[in-house]
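Note that one protein chain is taken out, while the other chains of the complex remain in position.
Let's look at subunit A:
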(Lines give C-alpha, C1' and ligand atoms only; values in the text may rest on other atoms or scores of the structure.)
Protein backbone atom coordinates (compact mmCIF):
# COMPACT_ATOMS: atom_id res chain seq x y z
CA UNK A 1 0.00 0.00 0.00
CA UNK A 2 1.43 3.38 -0.93
CA UNK A 3 1.44 5.98 1.81
CA UNK A 4 -0.71 9.12 1.68
CA UNK A 5 -0.02 11.60 -1.05
CA UNK A 6 0.49 14.59 1.29
CA UNK A 7 4.15 15.36 1.93
CA UNK A 8 3.83 17.57 5.01
CA UNK A 9 5.68 16.67 8.19
CA UNK A 10 7.55 13.52 9.09
CA UNK A 11 10.77 12.25 7.50
CA UNK A 12 10.20 13.72 4.04
CA UNK A 13 9.80 17.33 5.14
CA UNK A 14 12.34 17.37 7.96
CA UNK A 15 15.09 15.84 5.81
CA UNK A 16 14.32 18.56 3.23
CA UNK A 17 14.60 21.25 5.93
CA UNK A 18 17.88 19.80 7.21
CA UNK A 19 19.24 19.57 3.66
CA UNK A 20 18.44 23.24 3.09
CA UNK A 21 19.90 24.48 6.39
CA UNK A 22 23.13 22.46 6.02
CA UNK A 23 23.45 23.57 2.39
CA UNK A 24 23.24 27.27 3.25
CA UNK A 25 25.73 26.87 6.13
CA UNK A 26 28.21 25.01 3.91
CA UNK A 27 27.93 27.71 1.20
CA UNK A 28 28.78 30.48 3.66
CA UNK A 29 31.76 28.51 4.97
CA UNK A 30 32.94 27.85 1.42
CA UNK A 31 32.94 31.59 0.70
CA UNK A 32 35.10 32.30 3.79
CA UNK A 33 37.32 29.29 3.07
CA UNK A 34 38.20 30.49 -0.46
CA UNK A 35 39.03 33.91 0.99
CA UNK A 36 41.33 32.49 3.70
CA UNK A 37 43.06 30.18 1.20
CA UNK A 38 43.63 33.18 -1.11
CA UNK A 39 46.05 34.48 1.55
CA UNK A 40 48.69 32.08 0.14
CA UNK A 41 49.04 34.73 -2.61
CA UNK A 42 49.74 37.43 0.00
CA UNK A 43 52.47 35.81 2.10
CA UNK A 44 53.21 32.52 3.91
CA UNK A 45 53.02 34.41 7.22
CA UNK A 46 49.56 35.86 6.51
CA UNK A 47 48.26 32.42 5.57
CA UNK A 48 49.81 30.64 8.57
CA UNK A 49 48.47 33.29 10.98
CA UNK A 50 44.89 32.80 9.79
CA UNK A 51 45.20 28.99 9.63
CA UNK A 52 46.39 29.09 13.25
CA UNK A 53 42.87 30.13 14.27
CA UNK A 54 41.57 26.94 12.61
CA UNK A 55 43.68 24.98 15.10
CA UNK A 56 42.17 26.51 18.27
CA UNK A 57 39.79 24.32 20.35
CA UNK A 58 36.71 26.50 19.72
CA UNK A 59 37.17 26.47 15.95
CA UNK A 60 37.87 22.72 16.14
CA UNK A 61 34.34 22.36 17.50
CA UNK A 62 33.04 24.43 14.59
CA UNK A 63 34.99 22.16 12.22
CA UNK A 64 33.25 19.17 13.78
CA UNK A 65 29.94 20.92 13.09
CA UNK A 66 31.05 21.59 9.50
CA UNK A 67 31.89 17.89 9.06
CA UNK A 68 28.44 17.04 10.47
CA UNK A 69 26.71 19.38 8.01
CA UNK A 70 28.74 18.17 5.00
CA UNK A 71 28.28 14.47 5.80
CA UNK A 72 24.52 14.86 6.24
CA UNK A 73 24.19 16.94 3.06
CA UNK A 74 26.30 14.42 1.10
CA UNK A 75 24.48 11.29 2.32
CA UNK A 76 21.00 12.84 2.08
CA UNK A 77 21.92 14.21 -1.36
CA UNK A 78 22.59 10.66 -2.53
CA UNK A 79 19.19 9.72 -1.07
CA UNK A 80 17.54 12.56 -3.05
CA UNK A 81 19.20 11.25 -6.23
CA UNK A 82 17.90 7.75 -5.43
CA UNK A 83 14.38 9.11 -4.87
CA UNK A 84 14.55 10.91 -8.25
CA UNK A 85 16.18 8.26 -10.42
CA UNK A 86 15.54 4.87 -8.78
CA UNK A 87 12.11 3.43 -9.65
CA UNK A 88 11.49 2.34 -6.05
CA UNK A 89 13.21 5.42 -4.59
CA UNK A 90 10.08 7.24 -3.47
CA UNK A 91 8.67 4.10 -1.87
CA UNK A 92 11.80 3.56 0.23
CA UNK A 93 12.53 7.23 1.04
CA UNK A 94 11.92 6.72 4.78
CA UNK A 95 14.09 3.62 5.05
CA UNK A 96 16.79 5.45 3.08
CA UNK A 97 16.60 8.43 5.45
CA UNK A 98 17.10 6.23 8.49
CA UNK A 99 20.00 4.54 6.70
CA UNK A 100 21.45 8.01 6.09
CA UNK A 101 21.02 8.93 9.77
CA UNK A 102 22.63 5.67 10.94
CA UNK A 103 25.60 6.05 8.57
CA UNK A 104 25.95 9.70 9.60
CA UNK A 105 26.02 8.74 13.30
CA UNK A 106 28.71 6.10 12.73
CA UNK A 107 30.84 8.54 10.71
CA UNK A 108 30.38 11.32 13.28
CA UNK A 109 31.52 9.01 16.10
CA UNK A 110 34.51 8.04 13.94
CA UNK A 111 35.32 11.72 13.33
CA UNK A 112 35.49 12.63 17.04
CA UNK A 113 39.11 11.61 17.58
CA UNK A 114 40.65 12.83 14.29
CA UNK A 115 38.84 16.21 14.30
CA UNK A 116 38.72 16.98 18.03
CA UNK A 117 41.76 15.05 19.32
CA UNK A 118 44.25 17.87 18.94
CA UNK A 119 41.87 20.29 20.70
CA UNK A 120 41.49 17.86 23.64
CA UNK A 121 45.27 17.50 23.89
CA UNK A 122 45.65 21.28 23.89
CA UNK A 123 42.96 21.75 26.56
CA UNK A 124 43.80 18.87 28.87
CA UNK A 125 47.48 18.37 28.04
CA UNK A 126 48.95 15.37 26.24
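FYI, a contact is a pair of C-beta atoms (placed from the backbone, for glycine too) under 8 Å apart; a residue touches a chain by one contact, two chains touch by 3 or more; residues count from 1.
We take it that contacts and distances are computed from a predicted model.
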item: Listed names "Ring hydroxylating beta subunit", "Succinate dehydrogenase", "Multiple sugar transport system permease protein" or "Signal transduction histidine kinase", matching UniProt entry of the absent chain; value: "Succinate dehydrogenase"
item: Subunit A residues that touch the omitted chain in the full complex; value: 1-6, 8-10, 20, 23-24, 26-27, 30-31, 34-35, 37-38, 40-41, 43-44, 47-48, 51, 54-55, 60, 63, 67, 70-71, 74, 77-78, 80-81, 84-85, 111, 114-115, 117-118
